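Reviewing the structure listed below.
A protein chain is absent from this complex, but the other protein chains hold their places.
For subunit A:
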Amino acid sequence: MSTRRPANPLGRVVRAGVARRRVQTAVMVLTTLMAVTASVLAVGLLVAARAPFDRAFTAQQGAHLTGQFDATEVTAERLARTADAAGVAAVAGPFRSVPVRVRTASDTAALPAGVDLPPVTVVGRADPGGPVDRLRMVDGRWATRPGEIVLADGTLPAPPGARLTLPTAPGTPTLTVVGIARSVTGTAQAWVTPAQAEVLAATDGTTAGYEMLYRFHRAETDAHVAAGRAAITAAVPPDALSGSQSYLAVEQQRTANARAFVPFLAAFGVLGLLLSVLVVGIVISGAVGAATRRIGILKSLGFTPAQVVRAYVGQALLPAAVGCLLGLALGNALAVPVLGEVGEAFDAPVTTVPLWIDVVVPVGALLLVAGAALLPALRAGRLSTVAALGVGRTLGRKPGAARSVRRLTARLPARLPLPRAVGLGLADPFVRPARSGTMAAAVAFGAVCVTFAVGLALSLGVVQAGRMLNSAGSVVVQTGGGTGPPGAQVVHVGAEAETPKADPEEIGAVLRAQEGTVRFYGTARAELSVRGITGATTVVAYQGDSAWGAPRTVAGRWLDGPGEAVVTSRFLEAAGIGVGDTLRLEERGRHASVRIVGEAFFTEGEGMALLTSTSTLADLGLDARPGRYDVQTEAGTDAARYLGSLRDELEGVGAVAQANTGNSSSVILAMDALIGMLTLMLVVVAGLGVLNTVVLDTRERVRDLGVLKALGMTPRQTVTMVVTSVAGTGLLAGLAAVPAGVALHHWIIPLMGDGVGMNLPTAALSVYDPQRLTLLALGGLVIAVAGGLLPATWAARTDTATALRSE
């Protein structure tokens, strides 16, 4: 006697059903693939991007708030008592905090001796431990005596053993780098012993201050941190708190790139999941409708209603599971490059999506799919066996009231003076309103996605174009004064004579005389200490008519005179100030105040540059002559000829002209690629949804098609009728989808800005002009026609004799 178990009939039925409906199976695989890919990426990036920071923050007891205090306004004793302020759980400090200039005093692999480096904020701290902001030694040891300095990881190119001179400090001390440490929230750029810090603080004119590090009982949100800051502010004299930085702002900066991906990926994920539910509903409903007799046969053979339900849910779950697996693989693969970039700043970079997301997302997707399949499957389970077996054998359907209403509505298009094939096609949606509704929903999802994606791409184009400063002119004139990166003014090898900057008057005269010049402005750069901002701030100083080349303003206005500055929202957040407030800039004992007159959008220098006029640099005793001129030329100017001529003229004044070549952000390019891929997948799924609906419709109407062909309907008329039957629905769905896509875009773009800690300019939102909207409104029509064309061709090729025999 055989011990083999009999084959599971349910499994056979499921497999046979999946194999028989290849198109529908492919649609279900693709839609779940797309939904799971986008969801895994969105949730994975959101969670994994934060994970390294969160882990390091917890391990190092990171400071929820780093406070900078003016030592002339508050004493160390008073600051120590802020530990008792409401909400404060632990404090570290007060530590002396001093902005200093640094020059290399020994040769290292990276730099020779004598190179001036940007200013750094040095904090006097006895040890790296403590209740708040436990520093992690990356290399070397802690500074234990005067003459030693520990640098923050990545701040200056000086390894342990290197020597640094502080040229503006009393006695021009030379300190030896003894270690490299890492603060999770970047509370300082260098540390010395408290005694050494006191000496540095005695520098004449230097605004020495105190740093206090706080942890709060509750600090999950900006509001919590703001409440803690308010309690501390109340505990010290007014104006004593000169600057503060929330750990949330630091976290946002560190994870900005990944966070920018999350809103649009989440949108795609939700669209994908909804489309999955819709497509699965369509497919399984269609399968039940098309296989009513088959269900009757199964039941007559002894299948229970529960088995029938399981068979149809299984037919949805099988391809969905394949889609989930593929989506997991794709989502994880795409997450690697983005997460790798995010994790570099931390000890233990996370380059993979957490495992629980790889479990939760597909399980959630499968539950949704099962839910979507359950309703039609239950309908199949409840079908009367006798009625199901009788399908196709009856001589006609008796009309109900609803059917009569639909027929009357369907007669309207038939009465229009149109070719009969067109009239029949236009009437079809009225005859099958439910099916047309689901098809319209699929088209609408696709059209929403296209509208949203086009808007995203255009907005990212605006961001790409405006993220760099000085990208407006077509020609750049470099006037000497160093060839380094931004801030090059202060980075020069001491022994070498720095190329003197060309005379602005001479440059201006040459540019004005040059045929083809429309306008120009100059910029000078410097690295300065700005009160309230830890470390050096890149200052870009403008000279001349710069409004035409200014970054896009988000709030306030562009520079209009001396003593004004424009910064980004990220800068404002970091400094804890707003438009209209005043900032103090310091350099070698001199200071200048600027009023923030505008908030602009740019990401150059992490969006932390301060834009002002050259008079600000002059007030600080710095060389305010522009190192660069940006020139706008007349439209149609021969660039090569203009440049050649300009170079000849500039040769005498010691400046060089070159074309202004823009660069592209790899993050934005990656976003564009991802948006393109996800949109393509979603549109293909929507198109396949249409195709599937038309295939079902065609199969259901195969006998009608046979009759029409027997009556003389030509293949072209058949194609026209089938395409027309979806075109009207597609057009209407597209028209309805455009406002939804625009609304989604207007919701997501600001969230992406929030993700990177930037308010985006209005231009990034106002990307839909009437022409684009008109074209997008036709998107639904295109998707519907593209999806309907293939089954229309099949319908035209259907063998008439076979169709007439079909049940």
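As a working rule, a contact is a pair of C-beta atoms (placed from the backbone, for glycine too) under 8 Å apart; a residue touches a chain by one contact, two chains touch by 3 or more; residues count from 1.
Everything that follows uses one rule, which is that contacts and distances are computed from a predicted model.
For the chain that does not appear here, its UniProt entry gives the protein name "ABC transporter ATP-binding protein", which is one of "Homoserine O-succinyltransferase", "ABC transporter ATP-binding protein", "Fe-S cluster assembly protein SufD" or "Carbon-phosphorus lyase complex subunit PhnI".
In the complete assembly, the contact with the undisplayed chain comes from A:706, out of A:93, A:296, A:706 or A:741. By the touch definition given at the top, subunit A reaches the unshown chain through residues 395-399, 404, 407, 410-411, 414, 417, 419-421, 423, 427, 431, 703-704, 706-717, 796-797, 799-801, 804.
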